[in-house]
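Note that this complex is displayed minus one protein chain, with the remaining chains in position.
Here the chain labels run A, B, C and D in written order, and each chain numbers its own residues starting at 1.
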Amino acid sequence: MPDTLLEVRKLTKHFAGVTALLDVDIDVYPGELLSLIGPNGSGKTTMFNCISGLLKIDTGSVRFKGADITRKRPDQIARLGLRRTFQDVRNFPNMTVMDNLLMAIQQQQEDNLIARAFRTPRIQEYEAIAYERARDVLELTELTRVKDQVAGSLSYGQRKLLEFACALMPDPDLILLDDPAAAVSATMITRMKAYIRELNQQGKTFLVVEHNMKVVMDLSQRIIVLDHGQKIAEGTPDMIRSDQKVLEAYFGD
Amino acid sequence: MNNAHIDVRTVLFWGISAVILLILPQLFPLGYLVNAMITTVVWIIFALAFDLSAGHVGAVSLGHAVFFGVGAYVAAIAAPQLGLGYFGSMGLSAVTMGILALIAGIAFFRIAEVSFAIGTLGALIIAQQIANNAYDLTNGPMCIQSVPNPTIHLPGNAISVTQPVEYYYALLPLLLLTLIVYRLLTTQRIGRAFASVREDEVRASAMGVHPLRYKLLAFSVGGALIGALGSFQAQYITVVCPSELAIDYTLTMLIIVFVGGAGRMRGVVIGAILFNTLPRILENIGGGTIPPAYQQVIYGLILLGVVLYMPDGIDGLITRLTGGRKSKRQVVTDA
Amino acid sequence: STAAQDEPEPIKIGLYAPMTGPVAFLGEGFELGATMALEELDYEIEGVPVELVVADNMCNPTDAVNAIRKLIEVDEVDVILGGGCSSATVAAQPIIAEGETPAVSATSTNPSIYDGMGVGGNIWQFRVNPDDLIMANAFADLIADDAGSLGLVAENTDFGRGALAAYKPLFEEMGVEVVYEDYFDLGTADYRAGLTAIRRANPDALLIVMTERDGSTFMRQLREVGLEQTIFSRGSLTSPLFVEFTEDDPTIGEGILEFSFWAFGLDPEHDEAFFERFDTANSPHRGMSYYVVKDVIAEAIRAAIEETGEATRESIRDALAEIDIETPIGPVAFDDHNQAYPFGTIQTIQDGVPTLLDTIELVPVERETSEE
Amino acid sequence: MSIELEIFLETIINGLTLGALYALVTMGLALIFGVARLVNFAHGDLFMIGGYALFVLLGVEGMELPYVLIVPLVVIVTMAFSWIIERTVIHRVINQSWRVHAVATLGISIVLQNIALILFTTDPKQTPTIFSRQIIEPFGVRMSMQRVIILVVVIVVFLGLQYFVRRTKLGKAIRAVSQNRDMCAIVGIDVKKIVMITFVISGGLAGLAGALLAPLYSVTPMMGSLLTLKGLAAVVLGGLGYINGAVFAAFGLGIIEALFSTYVSFAFKDVIVFGIFILFLFFRPQGIFGRRVGL
Partner (left out) sequence: MTENAVQSNETILAMRNIQAGYGDMTVLEDVNMEVKRGHIATIIGANGAGKSTLLKTIFGLVKPTRGSIVHQGEDIAGKGTLDVLRRGITFIPGGRANFPAMSVQENLEMGAYLRNDKDQIRAEIDQLCQRFPLLQEKRNTAVGNLSGGQQQMVEMAIAMMLKPDIMLIDEPTIGLAPLIVNEIFQVIQEINADGTTILLVEQNAKRALEVSDHGFVLELGRIRYSGAAEEIASFEEVYRAYLSER
């Protein structure tokens, strides 16, 4: 077992005219809960996109579980056990909530196309596991009531919760959450926090982007702060709270 | 949800459909009618195969007639030289068109949506021009003539297929295969993966789906089925012309699938039946006294009527009439 | 029994041709010609009423199969008039043979069906007009006499391709250099790029194989760019219809030398009557279907009734096989391949008027039996 | 001037006139696509209606209107047709996917073509004007005055359209609809009305194309089908909905087509035109002017 689960080295990403990330290093250790914060447009989502393979990295490297995933396809990275949520909800809008959840897990369950087409007993077993997990996460997010509705007909917050639920469906080694608490009601945030903490205690690793400081401070063991694509601070919540640079760039008070 | 449970109504439906399919040409043995039945089955197969990519992974290609036409040319040019029989010829066309679709897919899936549709339409025009102008190979507009009537080699004896009724029964295995393949690919796990690719490729890939792989699966299986169909067509009509690559074919498929109900087997099949029978009905009403141009106008108006008054397609209408679940294209879990 | 029951069953003439789509003009021409012929016959032959039934073959084999089956099996026609679009004609052949219904082709010039007709196997298919091989053999030397080098221009259809395929080997034999050869899709709007290519190749003369529709646009643009080559035509660039299509500028068609069958001037009486009846000009498809219905099919029906007392598919076929008549378009009698040899015509447009210059007798040609 | 140079010059001019033809057709297609994501398979039929309108108006006995007056009349007639089509069909399907649009416009196309076939038969109608008969010889290339007029009109219409879309309130509303339809309801833009206006303008452009081009060619029921396909290719190539891109692409296609037909083969020209079209898309899927957005 390597001592870092995810290792981002000197990651740089430009968009036409904009430097979204510049030489950023991030280490995520197994079993920790690390938060990534920073002002709007500081490059957090871009970082997620680069790690999960959705964006081509300009320079730098990403290693996950010891393997170089810099040039891997997003689906390969996902199947390696890295899952992420999207900040701007993009569930499959014409699929039911249930199908969204089943979809989230099925690629993780190893099998082949032929097995898939012909519903071998193993597939049936997988399917049973999937339904069971779906039931659990639906209950957690209070979406059971709407499980047969198409995702496009959910309220914004519900879709955000569905996004969260989808990330939990498979049993990934590393979960990247992008702004999970935004638009979510206080009750649900409390639950969400408790659940994340519980999973974390069971050994799951999280990398969380979040603008709700109460959530960040309550949950994180460590925080990294980005500004204008660069890392400006890194440390425990207490250290970050009192960091002058962070105060100026982010909290504003 | 419980899949072990077999729905009596489903069994009944398929049973009755199968019986009807089998006895239909015995009830109406007139060549004209059997020919119409054959064309209908051809269109059903074509439309289902087209729907695999258009309705399920959301890649609407307007170039599908390429697989049909080139499949027919392969059957007319190569199959006789290799001495292949009926099914051999179909297999050859299916394999070659499956591979062609695979290669074309890798190239064309770089583009999406309308660009993909128009781009593949461009490919169809290219193919048709080549068929029209590569005189030495295809005879151009003079067509490849007298494709031999096929023989079906069965253990023990060989049957020569010449009559429409024989062609009809010879085509049914392909229909059965298409229905099975369609069902296997569009329900449950693969169907869900297809749907995820259709809805949002980026998100699908973040969930471990390789979008290109699934699109290629739908595209090349569809291409192979249509290729086999092209082979049938060549052996049935016995003439292969550049008109087999006509844009009209794909436009008709577009009409059938999106008016019938994209992504739904029932809708697609009904669409294919309707839009094949409609012209036959029009050419015979009033004792066949309506001039063809007027028939076309009526056909166009009926098409518009369906588009305007059945916003969810024919399938949506049926769902509404039978009090089924309100549509919004709902997919897969227990399709 | 009542008079109505005495009324004999009508004889049905089926027409299969493209009636819609890009080449609908073929079917339309056939319908005009056949309609006029039937009107002149008063829809009656030997006291038996005659009907025309139309089926749209859309110029493709699949719809042709449907159309021909409809005519034979649903409408139960007694004789079929057809032509144009070899794709459709060829696909219809086995069904015509199987359906044992006589079919007469009026303008289809594709040499390939010759082999299959008559002693070739399909005794039910007849062709009145000469095919491309017959015509090329009769006319190629006339072109060769006039031109050392030649540009070949044809519509990109069975018609255009077929004609040039028949001419090309003959030109080669005669030492005419073909410096340009190209094919133009039906409905092409702008020919200038092709015309520039012709200017670049600079042949002595052009041989154009086009019908009035595309041909008039082509010629209009040819005049626009000012090409001055001698123009030979094997199509319908000197027909009254062509003149009508270029009536705004009568110089467009001036001096085109055309080698074909059916020409304006073979039957002045009909030419005039046609215009009066339809208020549109005549052309080969319209003219030929008129004669084929009025003279050939009607004659066969008449003979059949005389011979056997009634016009059945069988008796009409037998009568057709025996037919031997003089018609304004020339003699019609079928050889053992059910092929007739009417006049070949040489015509031009002079001072804006289609003018018949000469007729020549066409003769059978030696054919390589097809490879298959 | 050497003959080869002359030929080359003539080829380029041929390409420009072809490009002008495609550009006229493609502008309207791009406009309505940009606003409503509408792939209008009936666009070429509005072009055809323009041609027949010209034919009918030129033929009105006893009222020999000058061509310059007839052209705007033709545009008005096609706009009226577009309006009817919009009211009866388009506005009812406009909120659905482009696939449904495609099917609906195919239906319209079938109806229009066959009505034209019934009314006018297949005989090509001639619509000569004083300009189409007048031959000029710039740089030693013979051509009809009409072609120069077309080229000028294309440029003027293009610039006018750019001004309209960028500067006028209505033009901005059209762009607004193309960018965010939900938002239009929020600022009070009547999306359906804007779509209707755009469709009518687009139809008017097709009619204008018909009125300008028919004198060079001829008017038939099917004259628009092939052009629609090339026009759509130009729309895609230009970057879906970008009028400037579409016009650019139209001229590009025109020139390539002319070069290939003159120097290689006319029969195979569409192989090369669509081949280049497809290859281009492989390397630049978003088209000439299109931008890639999002991930």
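To be clear about the criterion, contacts are C-beta pairs under 8 Å (C-beta built on N, C-alpha and C of every residue); 3 or more make two chains touch, one makes a residue touch a chain.
In this text the structure is predicted, and so the values were computed from the model without any measurement.
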### Message
Under the definition given at the start, what are the shown partners of the omitted chain?
### Response
A, D
### Residue of A:185, A:201 or A:242 touching the missing chain in the full complex
A:185
### Query
Which of A:49, A:87 or A:205 sits in contact with the chain that's absent?
A:87
### Omitted-chain contact residue, chosen from A:138, A:215 or A:233
A:215
### Task
Give the residue, chosen from D:152, D:185 or D:279, that touches the chain omitted from the document.
D:185
### Task
Determine and list the chain A residues touching the chain excluded from the picture.
38-41, 87-88, 142, 146, 153-158, 160-161, 179, 181-190, 193, 211-215, 250-253
### Message
Please output the residues of chain D touching the missing chain, sorted low to high.
### Response
169, 172-173, 175-176, 179-180, 182-183, 185-190
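To be clear about the criterion, only the chains that are shown with their structure count from here on.
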### Query
In terms of Cα-based centroids, which chain occupies the most central position?
B
### Message
Counting only Cα atoms for the centres, state how far chain C is from chain D in Å.
### Response
36
### Message
With centres defined as the mean C-alpha position, give me the chain B-chain D separation in Å.
### Response
32
### Task
Send over the residues of chain C in touch with two or more other chains.
20, 24, 156, 183, 185
### Message
Give me the residue numbers in chain A that touch at least two other chains, ranges are fine.
### Response
54
### Complex contacts: residues of chain D adjacent to chain C
3-4, 7, 10-11, 14-15, 17-18, 21, 114, 117, 121-124, 126, 128, 133, 135, 142-144, 213, 216-218, 220-223, 225-227, 257-258, 261-263, 265-267, 269-270
### Partner chain D, residues of chain B touching it in the complex
54, 60, 107-108, 110-115, 117-119, 121-123, 125-126, 129-130, 132-133, 202, 247, 251, 254-255, 258-259, 262, 291, 293-294, 296-297, 299-301, 303-304, 307-308, 311
### Task
Write out the stretch or stretches of chain D touching chain B in their complex.
33, 37, 39, 41, 89, 92-93, 96, 98-100, 102-104, 106-111, 113-115, 117-118, 229, 232-233, 235-236, 240, 265, 267-268, 270-271, 274-275, 277-278, 281-282, 285, 287, 294-295
